[in-house]
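Removed: one protein chain of the complex. Kept in place: all other protein chains.
Labels for the chains are A and B, by order of writing; each one numbers its residues from 1.
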Amino acid sequence: MADDLSKPFPKSSMSEEEIMKINKERRIQVTSFAFMIFLTILAFVAVATEMIEVGFAIPFILLLAVIQFFLQMYYFMHLKDKDHGWPNAFIISGVVLSTPALIALILLLGVTKY
Amino acid sequence: MSTAAATKDKSVLWDWLTTVDHKKLAILYLVAGGLFFIKAGLMAVFMRIQLMTAENDFLTGQTFNELITMHGTIMLFLAATPLIFAFMNFVIPLQIGARDVAFPFVNALGFWIFFFGGLLLSVSWFFGGGPDAGWTAYVPLSSGEYADLGLDFYVLGLQVSGIGTLVSGINFIVTIINMRAPGMTMMRMPLFCWTGLVISILIVFAFTPLAAGLALLMLDRLFGGQFFIPDMGGNAVLWQHIFWIFGHPEVYILVLPAFGIISEVVPAFSRKRLFGYTAMVFATLVIAFLGFMVWVHHMFTVGLGPITNSVFAIATMGIAVPTGIKIFNWLFTMWGGKITFNTAMLCASSFVPTFVLGGVTGVMLAMTPVDYLYHDTYFVVAHFHYIIIGGIVLGLLAGLYYWYPKMFGHKLNEKLGMLMFWLFYIGFHMTFFIQHILGLIGMPRRVYTYLEGQGMETMNLISSIGSFVMGAGILVLLINVVYSAFKAERITVNDPWDARTLEWATPTPIPEYNFAQTPQVRSLDPLFYEKMHGDGTIKPAEPMEDIHMPNGSILPFIIGLGLFTWGFGMVMINMENPIIPPAVVIGVGFVLTFGSMFIRSIKEDHGYHIPVEQVKKIEKEVS
């Protein structure tokens, strides 16, 4: 009923087991955060130190960005969880439909003709 | 907890301004879209008068450019879209067995933002004239160098109304996914719901790039952005890409709901189930996907290169396949059916051949080498009018005659309906068929006049006369609306057409909660199924209980007003001597918009309940 909707709960309904699961999940999130920081540092280092040549650095940092994208989406934003079928569908559609648009805006501006 | 009394004793005006009821919003959409339709239709008639004879001086070139721009822009964004939303709003919740949409507040918000955006575009007439760069607003024609204030109104008006369309689209998606009645699986949804879902998805993915493009053009015009000026490192083709990345999906946003309407009307009046339901759903999805992969066919003559053109030409032709599937399914639905040719069915069935003609010219245009001949001639004009009028408008008319009794409690007069149909249909072909040939002999589009002795006089005259006949058809429709409101007999039965889907299981007039008990759906075409296998009534899925309803709110109206004010303030930046500093107007708009959003966010509103005794009383009254 309506008034229940704005009332705080005295406790959580989670069982021991669920709490354990959620704590484990939390640990995974922190680990993936550490991993993301690592990827970021890697990307910055790759460019700053010019250790790797430019031709390779570009695809490399793009790849790192894509990995981070998946980590953020699937872990931080829970796309990997169940009940996320439709959200997955919308984000994937967004990415898929963005691809030709991006390519066209970068390459098909009539400067070089393909 | 407040009760139903909260809705009582409001004035009529206040009720309409604050309503969040999807059925009332549908009527608001219908009226607003209808008015914009008439306005843009009159512009078209003016243009046809100008083109009736060679070297006519009824309009100046400048006025003609403004009319052609406003006609196209209004028809697509402010007439066709809201008219489609009118039917989607009214019918979809009923067809899926829901009490309302997922976000009633957002639904109202979508309407008011759209409405005020349209208003913003329209007030351009009072500030030095409408936009004049075509509905496509190609740069550099639309840049600060060549276009005046009218184009600022175009950019901001469309930006605002686009936001409204976008939030409505999101609302429809969530409604269809989350609010279906028990047993109403995805593959039992009527095709109108399917197309509604698919175009809402298209809106989410197409109106967002448009918003980006309009933002670029706005920044270019108001703040000196350098996106499109080659000397400054910019690129004019950029705009064309962004516009058509939105633009081609947009044409499918408009035509797919018409497909949906046809797929409702044709089975209802052929007394047969829709042929190839699954194939229809699949074809809709394929069209939606391909619709995003073909936009370069509007830019064949830009010179992007042969590989690019070929890829997009092939993709474009590919769309003809799922479209063909649909055409055959409609034909097979009618095949062997017991067909009733009333006005709705006339519109729906004549949609099929007209649309085919538009599709055929579409495939012709998709052949890149010859498109160099067709492009920017009247051939293109003929092509898209066959699709837009012969497809979308006929679909909308069919829907209007079909759902009118549910919406307004009486049918439209059939005799006047027939008259309207034949005037409209003959007038339409007269206007546009001949334009194919005009285009082929070389008459360019978007010109305000032509010379004598080039063999264009007769055909233009015929085309103009056709447009008057078409206008007469619309006039008859308006007369019909008024006439039927007074003379037609009231409908009291649920199901005046002996139709098949769930909306016809509700009482007429529909109580504000739609279904006293959420229905239990057992099959595709649920009402028809119950007529065949049950007692003709839909079984309830829950006991009679208090019904939860959302509260009305004035905030959507105020947010719309706020965006209007903001947009107007932005336009004022380009005005010569604004009376008030633009920053003040922009600020007021911001405060109105974000202030209302803030209030909405911090004030929890859980709606109210209609007590079960009252539901029982209402149910007794209507049955």
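We adopt the following convention: a contact is a pair of C-beta atoms (placed from the backbone, for glycine too) under 8 Å apart; a residue touches a chain by one contact, two chains touch by 3 or more.
One rule holds for everything that comes next: contacts and distances are computed from a predicted model.
For the omitted chain of this complex, the UniProt record lists the protein as "Cytochrome c oxidase subunit 3", which is one of "Cytochrome c oxidase subunit 3", "Ferrous iron transport protein B", "ABC transporter ATP-binding protein" or "Fe-S cluster assembly protein SufD".
Not every partner is drawn; the one left out touches subunit B at residues 102-103, 106, 166, 170-171, 173-174, 177-179, 204-205, 207-209, 211-213, 215-216, 219-220, 223-227, 229, 231-235, 238, 242, 245, 548, 598, 601-602, 604, 606.
Interface residues of subunit A facing the missing partner chain: 1-2, 4-14, 18-19, 22, 25-26, 29-30, 33, 36-37, 40, 43-44, 46-48, 50, 54, 57-58, 61-62, 64-65, 68-69, 72-73, 76-77, 83, 86-87, 90-91, 93-95, 97-98, 101-102, 104-106, 109.
The rule is simple: only the chains that are shown with their structure count from here on.
Chain centres here are Cα means. That of subunit A falls 35 Å from that of subunit B. Across the interface of their complex, subunit A is touched by residues 1, 177, 201, 204-205, 209, 235, 237-238, 241-242, 245, 292-293, 296, 302-308, 604, 606-607, 609 of subunit B. By the touch criterion given at the top, residues 1-3, 5-6, 86, 90, 93-94, 97, 100-101, 104-105, 108-114 of subunit A touch subunit B in their complex.
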